[in-house]
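A single protein chain has been removed from this complex, and every other one stays in its place.
Letters are used for the chains, namely A and B, taken in the order the chains are written, and counting of residues starts over at 1 for each.
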Amino acid sequence: MTEPLSRRNFVKGVGAALAAGAAAPVLAACGSGSSGATATSGGKTTITFASAKFFAKSTIGQMVQLYNSSSKHVEVQYIELPTPSQSTQVHQQLVQSLSARDGSLDVFTGDIIWISEFAGAGWSAPLDSYFNASAKAAYFPGVIDACTYGGALHALPWYLDAGMLYYRKDLLQAAGIAVPTTWDELVTGAQKLLAAGKVSDGFNWQAKQAEVLVCDLVEFIGSNGGSVLAEDGKTVTIADPKAVEAVQFMADTFGKDKVTPRAVLSWDEEPSRMPFTGGQAAFLRNWSYVWSDAQDPTSSKVVDKVGVTTLPSFPGGKSTACLGGYQFGMNAASTKKSAAIDFLTWMSSPATQLRFATQLGLAPSRPSVYDQSALKAANPFMVSLRDVFTGGTPRPKTPKYSQVSLAIQAGVSAALATGNVQSNLSQVQSQIEQILG
Amino acid sequence: MNGGVRRLSFLIMIVAIVVWSLFPFLWQVITSFEPDADLAGSAPKWLPFPGGTLQHYRNVFVAKDFGPYIVNSVIVDVTATVVALVFAALAAYSIARLSLPGKGAVLGLVLVVSMFPQISIVTPLYQIMQRLHLLDTYQGLSGVYIGLTLPLMVYILWGHFRAIPVEIDEAAKIDGAGPLRSLWSVIIPVALPGVVPAVLLGFIASWNELMLALSFTTSPAHQTVPVGIANFTGLYNIPWGDMAAASVVVTVPLVVLVLIFQRRIVEGVTAGAVKA
Partner (left out) sequence: MTTTAKTRPGRSGGTESLPRGGRGDGSPRTGGHRGVAPRGKALLLVVPMLASLLAVSLYPVLRTIWLAFRNTSLEIQGDQFTGLANARHLAHDTIFAKAWRQTIEFTAVTTLAETLLGLAIALALARTFRGRGFVRAAVLVPWAIPTVVTSRMFSWLFDQNGLVNYVLVKLHLVSHAVNFLGSTSLALPTLMLADIWKTTPFMALLLLAGLQTISPTLAEAARIDGASAWRYFWRVRLPLLMPSLLVAALLRALDAFRVFDLPYVVTGGGPASSTETMSTYTYKTMFSGLELGYGSAMATAMFITEAIIAGVFALFIVRRLRQEG
């Protein structure tokens, strides 16, 4: 069966290699076109890889090309999904393909929050047989935790991101304020700078009714020793005293403390970032991308005036950073698993992670890469992120995360907007309990 | 003096209308020429000079390679609009003029089918198109857009065909024209004030459509302008200057076309029909 097909598939394979990153055949068409378990192209096994569209100095397509030219046995057809800023679309397209269970897609990248969902639905293949304990130990424990569901590894780490605290080191120094390690210190420092008229915004963060609200929430609650969902994945703890206290603090930032503008209720990453790099804000909680924006002389007014540190915590709590980033997954229905694993191993190797860091600005998920001098030379800031990632925590791990997240977004937004924290959180608790069943 | 006041208030009204309509767009034009540094400032820069730049336009056409998206949009949308116009004109003529059984039912069906939100239509349509291998093709997306713009066009054309005096039909019949001939050479020219908005609104509806285009096209070879613009934002950063440049590039030709199209045809023909 493979013989008559091989020439056609060889041509297809070469064409695909040339066009990788540009026009790519559709998920379905390619699935139905190359029917059969062992489609080959001139001796190489062809697998399909779908990823959200990331770009910077280089693109994912170019990475795939690199692999294709260096691999003797595997040819990767790359399918470009929408950009990660349209994550719901990316999610939808992945789900459409995976739920069909036709093996037309072999490997993919997905947001860290979809891992439990795909695993629980049986769409992602367990990877423990391919990556043993020592292989897993080479990654940050937080991301391995996020990639694990039901005791099995369902995703291979790719890149990481986490929330961190940016601050105006020039203003803090001039006012004699120490870098805050607790939230109270941050509020005091911000109030001092506001009173002195140095800034118009004290502390910017994100409270738009969107996924980012859950990220910020997990950080505040976690830094008070609380959680949204307990370790068992079933007990809902979002209305417990520690969580309520944390959310009350969030509401107080624009309520009684007046360090945050009320507009935060409509802010996601960019609207909160712009006043900071425009010089109007003292503190900012945001992802790692802000650093390069802050250091860009063509658009930032705070070049070399910005410091970064881990987020503060409540007394008795530990600094918590919400982990983000896309990770690799393998389709449980894939018929070319060994080829897929070969590709994934390469993509997740230290050398490739270094390349992703320097070419695409994606922070590695392997601690060892941070020691490399090439990274230090290209992006010294990224090296300092290692500590942030070490303290990273995932968002609640449950197959119904999407529904849980929607309930949290609506409920916490209502809690913050109305100020009725306990009642709204209790409502969210019962909603989540209903969802989890 | 009364006339003077009236004329002045009319002028003020016209100016108000133009400012209200154009101001945000003019803001986009200015933004498209301002360098990133100015865009990041808290105080808006009202004029793009000194320091104006063409960098955003360069980004759009060279770095982001926006050209193919425009070509794709034009192909898909023009095809869809033309085909939808033909189908809608035939149907509207039949409903408005001929002895079609169950006119009300047909009109009602047209409306009913358009009432479901796009979200619920996307997934089943995706499955059909997948099976028919229409994903990521011009025909596939065009076909869907035809279905989407038909209800609007049918209703607009029906309204205008109804309003035409029956004498015109009869005059054409006396001249020996069958229904199709009279539709083409008589009814449509007279109903042009209605055909023009139908075409314009139908075209713009397809031109701006995002959700279905995102779901049904996967490669720059077939993706349309809205998808291209949506993909400007990689992860978080919104490139305001580039987006403004792209929106100017995409809107200005449309407006120029409308300018030419409307002025030349609409007034001329209506005046002619009335004289007849």
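The rule we apply is simple: a contact is a pair of C-beta atoms (placed from the backbone, for glycine too) under 8 Å apart; a residue touches a chain by one contact, two chains touch by 3 or more.
Being a predicted model, the structure only gives us computed values, none of them experimental.
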{"item": "Residue, one of A:48, A:77, A:405 or A:429, that touches the chain absent here", "value": "A:405"}
{"item": "Which residue of B:4, B:50 or B:124 touches the chain not shown here", "value": "B:124"}
{"item": "Hidden partner chain, touching residue among A:99, A:338 or A:368", "value": "A:99"}
{"item": "Residues belonging to subunit A that touch the chain removed from view", "value": "88-89, 91-92, 95, 99, 117, 120-122, 207-210, 261-268, 271, 274-275, 278, 280, 399-400, 402-403, 405-406, 409-410, 413-414, 416-418"}
{"item": "Subunit B, residues in touch with the chain not shown (by the definition above)", "value": "10, 13-14, 17-18, 20-22, 24-25, 27-28, 42-44, 83-84, 86-88, 90-91, 93-101, 103, 106, 108-121, 123-125, 128, 143-144, 146-148, 150-152, 154-156, 159-167, 169-170, 179, 191, 193-194, 196-197, 200-201, 204, 207-208, 210-211, 225-226, 229-230, 238, 240, 243-244, 246-247, 250-251, 254-256, 258-259, 262-263, 266, 270, 273-276"}
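One rule holds in what follows: only the chains that are shown with their structure count from here on.
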{"item": "Whole-Å gap separating subunit A and subunit B, where each centre is the average of the chain's CA atoms", "value": "38"}
{"item": "List of subunit A residues in touch with subunit B within their complex", "value": "22-29, 32, 53-56, 79-86, 89, 92-93, 96, 269-270, 273-275, 277-278, 280, 287, 289, 293, 298-301"}
{"item": "Subunit B - residues contacting subunit A, complex", "value": "35-37, 39-42, 123, 126, 130, 133, 135-136, 214-215, 218-221, 227, 230-231, 233-238"}
